[in-house]
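With one protein chain removed, the remaining protein chains of the complex are shown where they sit.
Right after this comes chain A.
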Amino acid sequence: MKSWMPFEWIAALRFLQEGRMQSLLIIVGVGVGVAVIVFMSALLSGLQANLVRRTLSSQAHIVLLPAEEVARPQASSGHDAIRLQKQAQRLRSIDQWQLLRDRLEAWPEIAAVSPAASGPAFAVRGDASKAVTLLGIEPARYQQVIDLGGHLTAGELRVGAGEAVIGIELAKDLGADVGDKLRIRGAQGEAETLTVTGLFDLGNKGVNARNVYVGLRTGQTLLDLVGGVSNIDLALHDLDLAEDVAQRIAAESGLIADSWIRTNAQFVTALTSQRVSSNVIRFFIALSVSFGIASVLVVSVVQRSKEIGILRAMGATQAQMRRIFLLQGGIVGFLGSFLGSALAWAFLMLWRMLARNPDGTPLFDIGVEPALVAIAAGGASVVGILAALLPARRAAGLDPVVAIRG
């Protein structure tokens, strides 16, 4: 007997120790439940983080665009039949973009601000001519929004005057490589011959075939947008706040602010429903685990009714009896959660070994986070104690006379 341990702890531990087989089975039962929850959570968060990362590898978290131009008819008498033709949207600059850029940089939620002049253009090389999206960027700023430098397959990220970085698909289509020249012609007719300084692969075929990165000034010239930018790309510290921040910026600046959440609405809905369904599964696993604990403890109360009666006769109060059984539930949950975390870790190691890309690299990165183990341990202990409520009440309510006779 450890001298620091209260009576209730001693009794709870001894009871569990004595019913060794029973205790072991239920701890394993709890462990399997916790393992499934931990494994599933790790897998899901790994999968989702991976999907989000891939989706956002070529997208800014928020894109700011100038407000749309609308046709405003003169006030009419009301008798005229007016057919309002929607206005075609010109490529326009964001007003006061330098000011806006500096202001947004001061927002605590915003990690990076990258203005860009982007618009349609043609890339011509020899006989081949391709429609492309021309993006005039400041590389240092753009790099903080989209990791272009990390996705280069050849050359370097250098977009000085007369230089361009293109995607691998476009390079293939045009037969161009690093050091080769290609001619870019803007929609307004401005054209310039550029040297390819780098090739990128952002993991998205469309982007790889379309995007041509040039310096901001080159972009402005080619797109006839001198001194202006057509959009501002933002990166946030917290992805989930994108929609919220976008709406605040829109309200404040009058610009159109598209968050990645809005742009990829279906994708985000799919992620959310995946999370909801996994929560439902988790809930039911926790429920069945708690029923398991409860049923074992109910049986234990019946088996131990005589001992409960003796303890009551020797002066143990109802509250003490209740605590003994609540503790047993908590201890079973706590121990089970550690077994479960170990099991989950083993599953994940196995998963890492088995689930691999054809080239042998892991499909995606997942791991057991210590926080998840701590949450599982706390959660399972609470579930154990809750599950023990009913058995504990029965133990406390046992009539000592009947218990001793029985």
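Going forward, a contact is a pair of C-beta atoms (placed from the backbone, for glycine too) under 8 Å apart; a residue touches a chain by one contact, two chains touch by 3 or more; residues count from 1.
Throughout what follows, contacts and distances are computed from a predicted model.
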Q: Quick one: find the hidden chain's UniProt protein name among "Putative ABC transport system permease protein", "ABC transporter ATP-binding protein", "Cell shape-determining protein MreC" or "2-oxoglutarate oxidoreductase".
A: "ABC transporter ATP-binding protein"
**Q.** Residue touching the undisplayed chain, where the options are A:Met5, A:Leu25, A:Val226 or A:Ala374
**A.** A:Met5
**Q.** Listed residues A:Ala111, A:Ala342 or A:Ile404, member touching the removed chain
**A.** A:Ile404
Q: List the residues of chain A that touch the chain left out of this view.
A: 1-7, 10, 14-15, 17-18, 306-307, 310-320, 399-401, 404
